[in-house]
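Here the complex is missing a single protein chain, while all its other protein chains stay put.
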Amino acid sequence: MMDFSIYGDDSNALIRFDPRTKLFIFLACGVTSLYTYSGLYILLFAGAVCAVLALNGKPITALKAFLIFAVAMYIKETVDHAGSSSSVVVLIVSVLTTLVLYSLPTILSILLIVQTTRISQFLSALTAMHLPVRAVIPVAMLFRFIPTVQDEWNGIRKAMAFRGISLSFGSVLRHPGKTIEYVLVPLLFSTIGVMEELAAAALARGMDVDVKRSAYEQVRLSGADYIVMLLFAALSAAIVIMVTAKGAEGF
Amino acid sequence: MIQFKNVSFHYGGENGTGEGVDHLNLTIQSGEVVVLCGPSGCGKTTMTRLVNGLAPHFFPGELEGEVWVDDLCVSTASLSETSKRVGSVFQNPKSQFFNLDSTGELVFGCENQGMGREEMQQRLEQTVADMKLSALLGRNIFELSGGEKQQIACGSVYTAQPEVYVLDEPSSNLDRKAITRLHETMRRIKDAGKTMIVSEHRLYYLMDLADRFLYLEDGIITGSYTPEGLRALSDGALAALGLRCTDLGTLKQSPLIGEIPHGGKPVLETVDLSCNRGSHQILDIDRMSIPAHSIVAMIGDNGSGKSTLTESLCGVIPSSGSIAFDGTYLTDRERAKRSFLVMQDVNRQLFADSVIEEVMLNAPTSRQEAEQTLDSLGLKEQMERHPASLSGGQKQRLAIASALCAGKDILFYDEPTSGLDRGGMERFGALLRQMQDRVTSVIITHDPELILQCCTHILHVENGRILSFYPLDAEGVARMRWYFLSECEDSTLKKREKLGMFGKVLQYAGNEKKYTYWAVAFMVIGALCSAVPYYGVYTLIGRLLQGNTLRLEDALPAVISVLVFGILYAVTYTVGLQFSHRAAYHTLEHLRVSLQEKLEQQPLGNVQEMGTGTVKKRFTDDIESIELMLAHVIPEGISNLAVPAVILLLLVAVDWQMALLTAILLLFGFGASRQMYSVGMDRMGSYFAASKRLNNTIIEYVSGMEVVRVFNRQGKSDQRFVDAVNGYRDFALAWYQVCWPWMALYGSLLTNIVLYSLPFGALMVVLGHLSLSRYALALCLSFAIGPMLLRTLPLIGAIPQVNYKIQALEKALDRPPLKCGASAFAGTDHSVCFDQVRFAYKSDEVLKGISFTAHEGQMTALVGESGSGKSTIARLLSHYYDVSAGKITIGGQSLQDMSLDALNGEVAYVSQELFLFPESILENIRIGRPDATDEEVKQAARMAQCEDFILQLPQGYDTPAGLAGSKLSGGQRQRIAFARVLLKDAPIIVLDEATAFLDPENEQKMNAAIAGIVRNKTVLVIAHKLSSIVHADQIILLQRGKIAARGTHEALMRESEDYRSLWAASEESQLWRLKGGEST
Partner (left out) sequence: MAKKAITQTTQPSDKKMRTRDLIYAGAFGAIYIVLMLIVVLGTSAIPILYIVAPFTVGVVCATVYELCVLKVHKFGPALILGVLFALVACSGNVLGMALAVLAALAAELIIMMGKYKSKKLFLLSFLAFNLNMVCPYTMLYFHRDEFMARSVSFYGQAFADELAKYAINGLAFIQIALALVGAAVGVLIASRLIRKHFERANIV
């Protein structure tokens, strides 16, 4: 049921951006999402993220995301300009549209990193950024292990079906404690087993925090990378400056 | 060189498994391959861990003594230091990779050493070249098969270039194909002069690799064998040591296997089972049934669909078709309740905190019964222990115990003996035999030793189909053994493509994809245009409602805009429709072309087997129905969705609260329709299967009417008919019953949006939140949405159906294509040689190791009872099918190297039936050699004794075959066929019952003609009438797929009892026929 595809595939990409550029975009999105900015800027910023996503080989995802932006913008504007209404509904609608408008760029930037970057590329980028091996290993392991957990989870759900253990809403409500136990116990036992074998294998192949690692995947910042980074830096700066200036006027 | 200097090791802490080693003294020379063997827990794995340093650096424990690899003491050196000298390959492919992509994994070791990029690149290239891994580069590890993963694991070690390789049970999770690959990889490593230490249970594949076998027992090396020495041990001696076999060829079936159950009521039956995963159909199973109390081994290469089949049968993954347990058709959930799957990773299915709790969990048994069950499985002592603290074998038995206590009927096992030693494997086999009275077992396995221990049947799965199902009697054992011993093809799993619903259809749109996009664009523009008139109407109403009188000049702009946009909408809609139709028909064209291409590559036999009926249905009916859907789904679906979407957005502008209300209603409506599809689809398969059963019964009923009436068996036949009709009625009703509430719900929601928005809007107007004119507009818009969406719903439902049909079409034609090369005939002469040829039609093995040579210039006759495999030999020689095993050569050249054209030039085959094309008789004979002149054709006809009757036809040679066809007798048709062959003048002639329908006089003439052409040709004759082949140079007597005797007529009459009786029977029927007058 759960399938978060995290194997990066950039085979359809027009431009393959450096993982560091993607990280920069991620950071820019994280910062700008703290500010309430409006209209044109949202479309510009979201458009830029979608464009990068499209260039990196996911045009359909990008198009869908942009349409969601546009519709959310449209709803927000009309609701803002519409007259009176009951406060609760307005609050709920505006909370929802705000969430979409300000957090979708970040979600897209995560998609950009996860779906278009292979883990080895990502690790190479982290290594190129001189991050210590200590920091790199858990991140790498996180990505490596997610498919394993999914796999185990799917297996356990099947095993539950044979044992007459249901995960339907009703039965979870009736026996919450039991359900949690029946989910956690096999999941943890089997994943811990895999985890230990994996650690043994990695160590036997010479992975060691005290030894400097090198990276096979080549990461290099190209002209396109610099342009995109510059663009995002400029956009975020513009948003931040604009909002703070407005704030000074008494928003 | 590896040295163990008085080494003892015992685990401590968390890993107290007790598998320690004591006082090991051992020297392994460089370049040596040493295999560590012995029963489970003997310390093999610990020894490998001592070499790669994991003990004691990863698994803590107490160590005495030292292990040295060359000049490095691995007992004290750090793991990263050791890893440069020692490379490790582990047992479990799923837990030994750190990367998700194969290339990254190959260089993982080098990266850990901090190696420079250029050097890594160079080494990677070398590894890929040496280990032949290029097909596996840049792949997602999770998509590779087990064997491919082990190849990558070995390759990864190879790239780091250590001197010593340590392999810990590398074959545990592999099938026969993968073991072949592993073997090859290890051979390459050995050839590169590396040292290898392998801990392993399966020994047979190591016999030609190993230099030395070390036997361990309780942590002490108690024996050392050379490969020859080990091979010399009898099976009994190996069993005493707890070792598995050294040669699969000598395996014997266990005498303890009871009687093979057959007949009786099958415990499991399936009809028309199919299962789709992602964008592909995986299973395509027509019919299958498993007898009660059998132990079935499910074999087949990895990726052939064994697990999918098992899980479909158990009902844990959705599938369509009907599956019955004990004669009752059950839903997925009911099947999951009555079956059980012992998974390969048994950790996943243990839930409770003690053994007894585990078996009591949700089980309808008393504690006493549960204890009895545990006792019978040897788990009584462990009753209070935690399941996770048990050994692997005990966990497996615990899972089985839980299934027994839950009263399951069928138990499935997924590779239960991977990684088990001989004792464990034999105990497991004994357990299955012991449970045989209580349950039916189906075992997915790659382990021939287990199969011979306990199984009663073999279920061979290939490419999502049941290749064969046969009992494991003496012949079955030979057939199974042949499967495990035969060479298998080396192919790499294809990259899995993930396509969505639309993706699958669009795949076939090819270059015309742009039309689809254009269609979408125009439809959306059209939708936008269609919304504008509403706005125009709104302004008009607004004016009226405000009490203004409406003057023409005020109204004009609005009216004009309504008109203009109305026309624009019509135009864009039409253009869009055109584009979408173009896209639809191009898609269909590509679909047909691609199917035809696939059909052409199929073995002719397969196509015939499918029957022209099926092929026709696929090409015309199925594609036709796809066409209907495509041509409507794409255009109407797009416009019907786009227009409501635009209107809804417009509604937001008019009044967002009414829009919200509408949106919520729509969501509920869609939710209901989705719900209906999901429940409906659940039962759809069973519904279709029931309707198919009904159809079959009707056909049977009608065609059997005559027999039924004559023999007065009406009652029985009627009963079956009634049953089928009732079954269909019940399924149809059940299906409808599930669906109709949802249908009613969404129908009412979507059509009556206004019903809800009317009062709500009125309230808003009263409260003063909404102006009357906007209210009117909103209502107009709401009216427009519902019907459109209601029209869309069935279309949305149609897309999965289109997908389903395309997938079924692809699946129908994905059988392996005929293996044929491109080379011309290059044989030295035209003698035909069959070498150990085996061939099976589905479950029946028709040829069981046939070897003979038909020499040039001779006539070779194949005789035997019907069904002995004579005609199969002829068809194989014409390359209708590929052989299952063995080889057919012509003049030394393999049939599979030759192109079909080349083969056709060499072989002329006269089958029992003749197909006449709707042309003149002359042209029909000319087919034999299209460039023959009329005179040559007539010459051939004369030689084949045809001319007499042809000239009697109304227009002689020019009589159309259709007209003549009905007048021609069987014998005359055969003579026309023979004339074709004579005209073709191929060096090899195969006559399959060519004289069956001839009267004696014509037969004599024909035999003379045959004798006339035999010179310098290879002639193979299949005959029932032995009198016609008494002069053959060689007669081969076939019996049930084997050659019973061969020689000349005289020799056979002298020597072979079987031949004499066959001869007598043939003569008798000859007499009988003579008395009966001329046969037709």
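For reference, chains read A and B in written order, and residue numbers begin at 1 within each chain.
The working rule: a contact is a pair of C-beta atoms (placed from the backbone, for glycine too) under 8 Å apart; a residue touches a chain by one contact, two chains touch by 3 or more.
Small disclaimer: the values here were computed from a predicted structure and weren't measured.
A.B. asks: With respect to the chain omitted from the figure, which of A:L198, A:A215 or A:M229 is a touching residue?
C.D. replies: In the full complex, the listed residue that touches the missing chain is A:L198.
A.B. asks: Out of B:C42, B:L63 or B:I1010, which residue would touch the omitted chain in the full complex?
C.D. replies: Residue touching the chain left out of view: B:L63.
A.B. asks: Write down which of A:L126, A:M207 or A:L235 is the residue touching the left-out chain.
C.D. replies: Candidates A:L126, A:M207 or A:L235; residue touching the omitted chain: A:M207.
A.B. asks: Any idea which of A:Q150, A:S166 or A:S214 touches the chain not displayed?
C.D. replies: The one listed residue touching the chain not shown is A:Q150.
A.B. asks: Just the residue numbers, please: which parts of chain A touch the chain that's not shown?
C.D. replies: Residue positions of chain A that touch the missing chain: 2, 4, 26-27, 30-31, 33-36, 80, 84-85, 87, 90-91, 94-95, 98-99, 102-103, 106-107, 110, 134, 137-146, 148-150, 153, 176-177, 180-181, 183-185, 187-189, 191-192, 195, 198-199, 202-203, 207-209, 251.
A.B. asks: Considering the entire assembly, which residues of chain B contact the chain that has been omitted?
C.D. replies: Here the touching residues of chain B are 12-14, 16, 56-58, 60-63, 353, 385-389.
In this text, only the chains that are shown with their structure count from here on.
A.B. asks: Considering only the defined contacts, which chain A positions touch chain B in the complex?
C.D. replies: Within the complex, chain A contacts chain B at residues 5-7, 71, 74-75, 78-79, 82-85, 89, 93, 118-120, 140, 143-144, 147-148, 151-152, 155-156, 158-159, 161-165, 181-182, 185-186, 189-190, 193-194, 197-208, 210-218.
A.B. asks: Show which residues of chain B lie in contact with chain A when the two form their complex.
C.D. replies: Chain B reaches chain A through residues 52-54, 57-59, 78-80, 82-84, 86-88, 90, 92, 94-101, 103-104, 107-117, 120-121, 124, 140, 142, 156-157, 160, 311, 314-317, 333, 336-337, 339-341, 343, 345, 347-351, 353, 361-362, 388, 402-403, 406, 498, 649, 652-653, 655-657, 660, 769.
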